[in-house]
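All protein chains but one are shown at their positions in the complex.
Right, chain A next:
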Amino acid sequence: MRVIEAQNAVLTNVEVYEFLNDQARQHHKEKRRAPGNLETVRKELLQYLESSPNPMSQRPLPYNVAAIPILIKKLRPYSISKGECVMIMNLRPTSIANLNAVLEDMEGRFNEDAQQSIVDIVIEVLGQFPPPPEEEEGDAMQTTE
């Protein structure tokens, strides 16, 4: 074994999620069994990505890989680093407190209006969890699980 390039690219969670789901579906269709160690890690990883508050726990899925270039374009004016963009894609911060957890020195770099604008972009492109049932009228049975 020889590593040619330690880091050839970075993948966001939604890309890995779609890749593993497609692979599982393909294997099922071809009645093909993957090696046991792959089946284990694939199942565990999909479980992780589908547990709340991971955005991929939402049904229907709130976004797919097509959202990546849209988000990058909309965030361009804010000079957010690549790593921060990846975290925004993965964790989908829909409040200022959650945005603070993924941006370095948020308060030093962005005033309150800019912070709110970034959160608004995240909600517009990646969606958000529906409000808790007690605030909703009508179908109170909907949960965010």
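Keep this in mind: contacts are C-beta pairs under 8 Å (C-beta built on N, C-alpha and C of every residue); 3 or more make two chains touch, one makes a residue touch a chain; residues count from 1.
Throughout what follows, contacts and distances are computed from a predicted model.
One chain of the complex is hidden; its UniProt record names it "DNA-directed RNA polymerase subunit", one of "Cytoplasmic tRNA 2-thiolation protein 1", "Ribosome biogenesis protein ERB1", "DNA-directed RNA polymerase subunit" or "Ribosomal RNA-processing protein 41". In the complete complex, the residue from A:N21, A:N54 or A:Q116 that touches the missing chain is A:N54. Even with one chain removed from view, chain A keeps its contact list with that chain: residues 1-13, 15-16, 19-20, 23, 32, 34-35, 37-38, 40-42, 44-45, 47-48, 51-54, 83, 86-87, 90-91, 93, 95, 97-102, 104.
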